[in-house]
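Every protein chain but one is kept in place in this view of the complex.
Which chain is which? They are A and B, in the order written, and residues in each are numbered from 1.
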Amino acid sequence: MSNKAKGKINPDMLSKYGIYLVLLVLFVVSWMANENFMTKSNLTNVSVQIAVGTILAFGQTILIISGMLDLSSASVLALAGVLSISAYLSTGSLIIGFLVAILVSVACNVLNGLMVTKFKTPPFIATLAMMTMARGAALLYTKGQNIYQIKDYTIFGQGNLMGIPIPIIFLVLTLIITWYILNHTVFGRSIYAIGGNEEAANASGINVDRVKMKAFIFNGILVGLAGVIFMSRVNGGLPNGAVGYEFKALTAAVIGGTSFSGGVGTAFGTLAGAFIVGFLDNIMVMVGLDSYLQQIVRGAIIALAVIYDIWSKSKGKSKKLIMVEETKEKVS
Amino acid sequence: MKKWLSMFFAVALLAASVTGCSSPAPTTEAPEGSEAPADGKYKVAYVARAQADSFAAWLANAVKEESEKYDNMTVDIFDGQASDDTENSLIENAIANKYDLIIIQPNNGEAQRPYAEKAIAAGIKVITTNARISGIEGASSVDADPYKQAQVNAELAVEKVPQNANVVILKGPPGNFHADERYKSWQKEFFEKRPDVTIVGEEIANWNKDEAMTYMETWMQANKKIDAIISMNDNMAAGALEAVKDKPEFAEIQAYGVDGTAEACLLIKDGKMTSTSLQSAYDLATALMDTSNKLLTGEETQIDMDIDCPLITPDNVDQYIEMHKKAGAIN
Partner (left out) sequence: MSQAVKLEVKGITKTFPGVKALDNVSFSVKKGTVHVLCGENGAGKSTLMKIINGIYKPDSGEIVIDGKPVNVKNPIDARKHGISMIFQELNYIPEMTIEESFFVGSWPVDSIKKVDWKSIKKKTDDLLKREGLAYNSKTKLKDLSVSDVQMLEILKAISYDSDIIIMDEPTSAITNKEVRTLFGKIKELKERGACIIYISHKMEEIFEIADEITVFRDGKVIDSRPVEDYDLNLVISQMVGREISDSYPKQDLEIGETALEVKNLSSKGSFKDVNFAVKRGEIIGFAGLMGAGRTEVMRALFGLDKYDSGEILINNVPVRIHSPQDSVKHKIAMLSEDRRRFGIVPVRSVKENASLSNLKRFIYKGRLHKSEENAVIGEYFKKMNVKTPTMDTTIDVLSGGNQQKVILAKWMVTNPDILILDEPTRGIDVGAKYEIYELITKLASEGRALILISSELPELIGMCDRVYVMSKGQIKGELSAEDITQEKIMYLATQN
């Protein structure tokens, strides 16, 4: 009973793998545009640059798949980052600093989760509120000033392990963990089910509130990690840092095939989405494209990605099922 | 119950964004006359452009601290949140609450001009600062000139930047008065005088360290030779230098900024940054409070003044590091 026409381009396949095709095309075009693009150092560079945003994007991916989202991640990142540096500077312990970042970020996300599950606040509103509060808290704590002289804290974002930049190691780790969760755990399955049809998931015996909380907590861990790497890379506790990164993360997730209608998305897809955005930014700067034009291009890519997402989803769906439902209502 | 709570969140959020959160809420008692107040203290409102902008925050903090030295004034800080609407509303509130003096750090001079005039018309004293709004009858001003701030660096660059150099430029937010003036200054005082210099990269980094860093990293991939970083502020220069650090090919790179932040002073001391010019929030704050005091006690009726923007180089950086140490910005 499949609607897939034989011989034509299969919309399901295009929807799943089209993203990698786009990435490939981008690569080839960039290579031709600037000879320095396809060098080990440039590619490594870009990967380090996208690390923070992609780690945030993995958190967004899990949330969006379950039908939610997080507008607060950039602000919480900043709050967690400045408190983390502060803790390190007063105790001298990198581990304590790191843990503080995770703790602060998880705490903020637990609040997000409570607003959504206990108080039935739409995630958009709840995380929007947190976005403002966390940023305010970061500014209040630092009196709006950057924290300088962070000494060894720079290792998280600027260090190397066996020749590989540490942010890339973190990136790969979070990629694998996110992928594993989505594909090999009950938690992951529940996320997909809740996002695909929350009422059906509930009626099937899934503890929806508990799963949503877990999703926010996982997001919190990633955001805290992102905060550490970010501050470490810029060599300072910037309460104003990472402004707009939550949208970068959302963009990567959406371009990577995560759908706002819920129940759909993958870790690798998000990675591809992040690379597309990252490499696009990279090549635009390398060829010296005008700043304002760059902004337009970025916006256009998002619009195209979302339109494509909606289009490919509507093609695959069975029209027959919609009609049977209409019938049920009419015949009474 | 639950629906009510989510409504509450929404309304609270709306209220917060419209009124603008500020540090200590002003104690608005019943408004008194604009003559010497009952408790002997003049009420001063300081309307900042944005708490989130680190220079503006530095300035606001400095003003608050400086105000402690005066027994006859209390200063309340308000956050304009980088929005003309918000800032204008705050000025109006200050007028309604019968403040004796309003200091305005405009987001956009022309947008705040009519409200500054309203305050004057209501008999309230007005000082505009960073950047001054010129031509308001009866208002005073305290400022540093962004054109000059960039100019002192540009003049040094004309001497120091090697022949046929490749340079990159880091710009402030579009439409920002300080960013535009400084850029104009560099255009006239450097680029017109040094036509041999090539610009290999020019991007808007919005005063931000992380954005500048990312751009610099990418420029380094595209260009083997970059001789100088020309930045409209210290944050962005520091970001670019962060990217360049530990890269032997760029060990000789020059870097020019503006502001004279603690970080920049340390970088100059380390020989990594070439020069910056001081936009001392401390000096501005001192001047503002002194001017406020003179206006409130009637010693003067109108003052316009500029603070200096001294060039900071490795030769004289030590005194500025001392200054930052005294203020607690450097340990």
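Rule of thumb we're sticking to: a contact is a pair of C-beta atoms (placed from the backbone, for glycine too) under 8 Å apart; a residue touches a chain by one contact, two chains touch by 3 or more.
Quick caveat, the model's predicted, so the values are computed rather than measured.
Enquirer: For the chain that is not shown, enumerate the shown chains it touches in the whole assembly.
Expert: Taken over the complete structure, the missing chain's partners among displayed chains are A.
Enquirer: Looking beyond the chains shown, say which of A:Leu21, A:Val186, A:Val287 or A:Ala303 touches the absent one.
Expert: Within the whole complex, the residue contacting the unshown chain is A:Val186.
Enquirer: State which residues belonging to subunit A touch the missing partner chain.
Expert: With respect to the unshown chain, the touching residues of subunit A are 1-3, 12, 180, 183-186, 188-190, 192-193, 196-197, 199-207, 261-264, 313, 316-318, 320-321, 323-328, 330-332.
The rule is simple: only the chains that are shown with their structure count from here on.
Enquirer: Hey, how far is the Cα centre of subunit A from the one of subunit B, in Å?
Expert: Centres of subunit A and subunit B (C-alpha means) sit 33 Å apart.
Enquirer: So in the complex, which bits of subunit A are touching subunit B?
Expert: Interface residues on subunit A, with respect to subunit B: 34, 36-37, 39, 41-42, 45, 49, 115, 118-122, 125-126, 128-129, 132, 135-136, 139-140, 143-146, 148-149, 230, 233-236, 238, 240-243, 281-282, 285-286, 288, 291-292.
Enquirer: In their shared complex, at which residues does subunit B touch subunit A?
Expert: Going by the criterion above, the answer is residues 2-3, 5-6, 9-10, 12-13, 16-17, 21, 23, 51-54, 56-58, 60-61, 174, 200-204, 208-210, 213-215, 217-219, 221-222, 235, 238-239, 242, 262-263, 266, 329-331.
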